[in-house]
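The complex appears here minus one protein chain, its other protein chains still in place.
The block that comes next holds chain A.
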Amino acid sequence: MNDDVKIRIRNLTKVFYQKGESTTALDNVTLDILDGEFVCLVGPSGCGKTTLLRILADLEQPSAGEYEIAREKEDRPLQSMVFQERGVIPWLTVRDNVAFGLEMRKLPKKVVKERTDYYLEKTGLMAFADRYPKELSGGMKQRVGIARAFANDPEILLMDEPFAALDEQNKFILQEELLQIWAETRKTVLFITHSIDEALLLSDRILLMSAQPGRISEEIRVAAPRPRTMEAIRADPGVAEQFVRVLKHLQDEVQRSRG
């Protein structure tokens, strides 16, 4: 195994079976994701991208095949997930939400406070630390989810369309903030999205998925230099070409699943 491989997925298959009918959500997916790589999974609804993420998050068991997440430090959790907006727990304050993973791991109080403070500061949440999530805007709530995952310092980060519910302006801001925090830690990220723009801005590599059965049908490298901004990405002619390529692929996929 290549030393640089962080996530190694081999022949991963997931079948959902109910009342004599089976759906293949993932069909024999084999994939390597390198250490420090930011990978986006893009595909139409129901193509199995969420299933793949949930398996890596240990929330779903594969029907066949295997995967491995390389462990660098013994005391680190293997993975942490950034959930959608609803993932922020309404009865915990912003601080307790961010500290959630650290508390669950029973780390010393001082460490919990230090790391929580660091990411509260980093995400601009410090002023809201003792508030409840109901008082936060959608963008702020999503910062809580991001801060919680980064504070937990896992081997890899899994993100399940974290910005899907945000308006366009807030989305741009949060995407760039995410890139800044990510640049500091260079964690391996697997990120699910519907948005082609988002994938092109964030990732080193885009994996296009096709539905029924769920497979990775194409892979696109995004060569644009980092640090990236939305403006630079939009102005880059190479990226524009790639946008069209991804768009074509997705449209073909949607057509195919209709026909």
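Rule of thumb we're sticking to: a contact is a pair of C-beta atoms (placed from the backbone, for glycine too) under 8 Å apart; a residue touches a chain by one contact, two chains touch by 3 or more; residues count from 1.
As a convention for this text, contacts and distances are computed from a predicted model.
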Undepicted complex member, UniProt protein name, chosen from "Heme exporter protein C", "NitT/TauT family transport system permease protein", "ABC transporter" or "Aspartyl/glutamyl-tRNA(Asn/Gln) amidotransferase subunit C": "NitT/TauT family transport system permease protein"
Option touching the unshown chain, where A:Leu92, A:Ala165 or A:Val254 are the choices: A:Leu92
Hidden partner chain, touching residue among A:Thr51, A:Asn152, A:Ser210 or A:Gln242: A:Asn152
Of A:Gly43, A:Gly101, A:Pro162 or A:Gly214, the residue in touch with the unshown chain: A:Gly101
Touch residues of chain A, complete complex, unshown partner: 57-59, 77, 79-81, 83-84, 86-87, 89-92, 100-101, 103-105, 132-134, 148, 152
